[in-house]
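With one protein chain withheld, the remaining protein chains of the complex are depicted in position.
== subunit A ==
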Amino acid sequence: MKAVKKVLLSLAFPVLMFVVMLVITMNSDKCFVNGHNIFLGKDMVKQVVINSCMTVCVALAIWLQLKNGRFDFSGGASMVLAAIGAGYAGQQTGSMWTAFAVAVALGVVLSMGTAIVYIVGRLPIIICTIGMTLLYESLTYLLFGGQGIRGFYSTPTLSRMGRMPLVLLPAVLAMLIFVVYTYFTASGRRGKILANNQSAGVNIGINENKNVFTSYIFSGLIIGMAAIVYISQNDVTPQSGLATSSIMFSYIVPVFMGTFIGLASNDVIGIAIAAIGMQIMNYGLNCLNLGAGGWQQIIMGVFVLGFYTFSSQSGKIAAFFEKRKAAHA
């Protein structure tokens, strides 16, 4: 019974989002083509799943470090650089699997680079990761003539991990990697202590350096998953001026939503569910011709703000209803 309740609570967000968007689109002429509501078309499921997979990979990479008390700006640069390397390898060999292997390997190597500089340099994490972001971004201008990678995603044999059904593979692997790290490694379990109070954690015997190395290896693996999906869906051009952080943090909303939704189950499921819910909302807005520009930003901003407010006040809201219930009893 408890498990059923957990499942229902977890699924409530995307289901509610679907119902709300369905009601809105049913009442808008813009969504009807040849008498059919395009929100209910076959493309909806496909687009939501494809976009959610990318979001899940990046959001988990962000959350893994955040969970360990580190706000890492370099994840986006690592992802873009790994994507460029993977794209080049894939185009040279004609093999999607080579590209996948290179993406994962580079994701780990670049993340380890950040970890080493953080440990050896004894820098604050923000300074360290911004510095590494600038360094990695500069490399995007040096690798392979500074041209980035074009045409990988438009080569069907190479870009299958950006399309259904293979796009599910990196997303599922990213979730497994996250679960293994968080629940099956000592480092992952100790991460919460470091996040809450780093000094206290170190004083009770937690080796932070080991935690940093281990967490960056795992987040590197997840960044590799994100990189293969990214290169399979986009041309990748050289980046500068912390543009890669912008790419990375455009996927941050499901992280915070996911941690709240995940209270009913766990954070990895919460993030996946939040990503799906947000993509349903995006698709609905697209159907309403509000998928880009000012209105989309306003609607998204208001919704996210409302959600965060609700989640932060949920204790008080619950207490209020308890009180009313007690008063009526």
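Here is the rule we use: a contact is a pair of C-beta atoms (placed from the backbone, for glycine too) under 8 Å apart; a residue touches a chain by one contact, two chains touch by 3 or more; residues count from 1.
Heads up, the rule we're going with is that contacts and distances are computed from a predicted model.
Engineer: Quick one: find the hidden chain's UniProt protein name among "Fumarate hydratase subunit beta", "Spore protein SP21", "GntR family transcriptional regulator" or "ABC transporter substrate-binding protein".
Structural biologist: The missing chain's protein name, per its UniProt entry, is "ABC transporter substrate-binding protein".
Engineer: Kindly state which of the options A:85, A:162 or A:224 is in contact with the chain not pictured.
Structural biologist: The missing chain is touched by A:162.
Engineer: Specify the residue from the set A:148, A:170, A:258 or A:277 that touches the hidden chain.
Structural biologist: A:148
Engineer: Consider the whole complex, including the chain that is not shown, and state which of A:126, A:292, A:305 or A:319 touches that chain.
Structural biologist: Final answer for the missing-chain contact: A:292.
Engineer: List the subunit A residues touching the unshown chain?
Structural biologist: So the residues of subunit A touching the missing chain come out as 30, 33-34, 38, 41, 43, 46-47, 50, 141, 146-148, 150-151, 153-156, 159, 162-163, 233-235, 237-238, 240, 283, 286-287, 289, 291-293.
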